[in-house]
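A single protein chain has been removed from this complex, and every other one stays in its place.
Right after this comes chain A.
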Amino acid sequence: MPRFSTLPASGCRPIRLITADELGYVKVVESRGQNAGPPEVVARWGDGGRGKGVERMQVTSSGPFGGLVTVARSDQTVELLDIASGQPHASFIATPLQTNGNKPSANTLNPATSQDAVRGIHLFQQPTEEAVQVLTCSRGGAVSQWKVPPREDGGAGGAASTVAEWGVGSGVESLAVDHKEQSLVVGGKGLDATLWSLETRAKLWQAKNTRPDALGLQTPVWVTQLLFLGGDGNRVLAATGHHQLRLYDVKAQRRPVMVMEYGELPIWSVAEDPSGHVVYAGNSTGDIVSFDLRTGTKSGGFPGSVSGSVRSLAVHPTEPLLASVGLDRFLRIHNTQTRQLQAKLFLKQQMVACAFDTDPARQPEEAEPPVEDEAASDDDDRPMRHVAASDSGRDDDGDLEEEEGASGRKRKSDKVGRKSEKRARSTKKHEEEEMDSDEEAWDDSDSDEEEGFGERKGGRKTEGRKTGESNQKRKKSRRNDDEDSKGEGFDGEQFGTYSDEESEEEGLPKKKRKSRSTGQSDSGRKGGRPRGKGVGVSDKRRISIGKKKSHKKRT
């Protein structure tokens, strides 16, 4: 039996997120770590209004012109905002000049029907001729490359001009550009994924629909989002309105190499995990699932996603975090490893897009845990921010960790985070080999905690002093040892710390107790919980640690 049936909420690490909504606001959400409570909206850029709703957003955390948020609004305005301040660098109207045979529609203000509505946007990372270049694609299929020259004061800005424009076919819903910025792929309703060269503007490859099924019926083409997987620009993932994820290999064939189905409703958003073999998908009733690309099967869902269509998914490049926004007006952050909901935030509007700002310089500082016990209060040079935070009552999930200086805090919390993940994993699988690598961390953090309590008796730190599954491991290793050598002194050595206490408490002769404890551990292994007064040393210890842990959880 796993001893931690419920995971302690590990909170959300310090992150910075940019979100955009249908009213036209761009909001910055920051989480200051698990001690600071739920994430908060720290800035709101733009005035919402008719025609200002964001259709597409791209976030570039760093680049030659600094971090930029590129948003395309429903009145076809494209804006470049500074990622730190929200100051608009440039703004232009991305109405295509002339499209190849696609007539511009009369009703250009209705984004639901307009052929000129921006359906894809990309900000080039590699600037040419000292100018920012933006790629837009209209629903009518006009791909336009815009050049935004630098302003007088050095930032990007000035009047945008079209560098190139060409038609890719009508009905575009999504555009993606590969990591090397050599090719783009577009797709949409009635338009299957098509790869175009950005240099020659020639069609390189076009997907072919899957074969008709046994009844001779063909799935209509409806691509909702496209994604380049990996860095080579050959693998393209397409989410479809017919509840499929299609994986294409451009080098291999035109038909999808893999088709994964989920549910019965359109999949509106996909994201790729940094591991490279997992993708996440969200559908129109708010279900988020992950797929393993190695097997082509669903590897699990994410609980706590409620009910509104998932419009956008974003994966953190280094942390195991998945952010999702959608029509239920919430931002949700899940842990991709434990699949638990880590944080959620009501953003008031129907959301369109979200993306992580990954620049380390702009990450919020991690809040410190609240002051809990007397031992911690002697740390006088604690920053004021921490005190303020605990005074305002924001930190109420306080950990009983030992207080450290501000510099050591981050390292510590990382460790705690790792610990909880590890715990989750091992409770499921009992992957004991993995634990070996992390034992030092366990020892460290554990001893920290105990000093915080300030009531350790036998001060010797041995390998046996571990919590959680290391305890199980200990048991197992001990069992092995028993089988091998009938516990020649090893047992006593390993649990030496406790044998003193134990013999004092129970008043048993040391020798007798020792033999008994081995027998007890056997019965404990079989029956699950040890019974009676003669609790084996290790079990007794385990219980006491368990208590401490639960106390820690509660406070």
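Heads up, the rule we're going with is that a contact is a pair of C-beta atoms (placed from the backbone, for glycine too) under 8 Å apart; a residue touches a chain by one contact, two chains touch by 3 or more; residues count from 1.
One rule holds for everything that comes next: contacts and distances are computed from a predicted model.
S.K.: Quick one: find the hidden chain's UniProt protein name among "Vacuolar protein-sorting-associated protein 36", "Ribosomal RNA processing Brix domain protein", "Sister chromatid cohesion protein Dcc1" or "DNA polymerase delta small subunit".
M.R.: Choosing among "Vacuolar protein-sorting-associated protein 36", "Ribosomal RNA processing Brix domain protein", "Sister chromatid cohesion protein Dcc1" or "DNA polymerase delta small subunit", the correct UniProt name is "Ribosomal RNA processing Brix domain protein".
S.K.: Which of A:Pro88, A:Pro149 or A:Pro266 touches the chain that is not shown?
M.R.: Of these options, the touching residue for the absent chain is A:Pro266.
S.K.: Who touches the missing chain here, A:Arg254, A:His277, A:Arg329 or A:Arg362?
M.R.: Missing-chain contact among the listed residues: A:Arg329.
S.K.: For chain A, enumerate the residues touching the unshown chain of the complex.
M.R.: Looking at chain A, the ones touching the missing chain are residues 23, 25, 47-50, 112, 222, 241, 265-266, 268, 284-286, 303, 306-309, 327-330, 344-346, 348-350.
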